[in-house]
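One protein chain omitted, others in place.
Right, chain A next:
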Amino acid sequence: MSRNKKEKTVVSTKPLRTRIYIHRWFYLMILPVLVFAIIFFYLPMFGIRYAFFEYKGILEPVFVGFENFKKMFSMAGFWSAFRNTMELSIIKLIVNTGAAVIISLLLNEITGLKFKKAAQTIIYLPHFMSWVVTASVFALILSPTQEGLVNSFLTSLGFVEKGAEIYFLGSNRWWRPAYYIINIWKETGWGTIIFMATLAGINPEQYEAASIDGAGRWNKMRFITLPALANTIITVLILNLAKIMNLFESVFVLQNDAVVRQSDVLQTYIYTQTFNSGALPNYGYTTAVGLVKSLVACALVLICNYASKKVRGRGIV
């Protein structure tokens, strides 16, 4: 939306009042949108002042200056959540994008249209499962008993003893690999759509010319397909990098008390500190954590927006 259409528009010479009158219906139409924006986005921004207050549950807020921030920066839980947010989301982003590119390149090589369509239908499917359903499905197949598919498979291969099954989602060692794999399962297929759109836009003459020059399948992929995808890959990385601080639901439904140190991210830290701490919810402290999260997220969006303008000539917002 930052792209300016002004140069295209003939600046109206009519007086402002007339222009407002002409557009009176539009103001009426935008009204509900503005009401929603103010209530659900702008009022909460005023709530940020509680970051500087001691505000517990039903008690009156008391101004405490930067006490909440001092407390936050001395908490091991906050730092581990901060590191986890970065690590989990960046590794997830790279792994998912990589998998989506590989699958797209392979899909692009399929010549049978029906087979291609069927494969696409199947690999898009998991994207629409909610995280609750995904977590349920994987809790069942990763179950640490012989009822779990993965454990009984490993037992039959002799990697795991019967009775010593691995509790994948409850083990410090396995939680993260399981998390990445579940994410690949859920999002890889959907991620291919944008790459497939780019691939569909490549001029087939380029491939024909390359064939005449004697290029094989591998060289065509390397010198035509991959360069064409490069811009899209960078775009996808930039767009998603801007959102990494929002990581919440996927972690929230897959984590449990045994793996908090490996899995807790800022949003889940905020949630559990507020609602599951057992004591009166300390809104002031968790608002402060949220403020730090929002500021980092804001910086990331601005950096990514700048990078996006450099790379593809238009911003992301």
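Definition applied: contacts are C-beta pairs under 8 Å (C-beta built on N, C-alpha and C of every residue); 3 or more make two chains touch, one makes a residue touch a chain; residues count from 1.
To be clear about the criterion, contacts and distances are computed from a predicted model.
The complex includes a chain that is not drawn, and of the options "Chaperone protein DnaK", "Substrate import-associated zinc metallohydrolase lipoprotein", "Carbohydrate ABC transporter membrane protein 2, CUT1 family" or "NADH-quinone oxidoreductase subunit M" the UniProt name matching it is "Carbohydrate ABC transporter membrane protein 2, CUT1 family". Residue A:A197 is the one among A:V62, A:A197, A:L226 or A:L280 that touches the chain not shown. Only one of A:I30, A:I94, A:A209 or A:L226 touches the absent chain when the whole complex is considered: A:I30.
Between the chain not shown and the residues A:M45, A:I94 or A:A230, the one that touches is A:M45. Mapped onto chain A, the interface with the missing chain covers residues 1-2, 5-6, 8-9, 12, 16, 19-20, 23, 25-27, 29-30, 32-34, 36-37, 39-48, 50, 103, 106-107, 109-115, 118-119, 121-126, 128-133, 135-141, 143, 146-153, 156, 185, 189-190, 193-194, 197, 217, 248-249, 252-253, 267, 270-271, 274, 283, 286-287, 290-291, 293-294, 297-298, 301-302, 314, 317.
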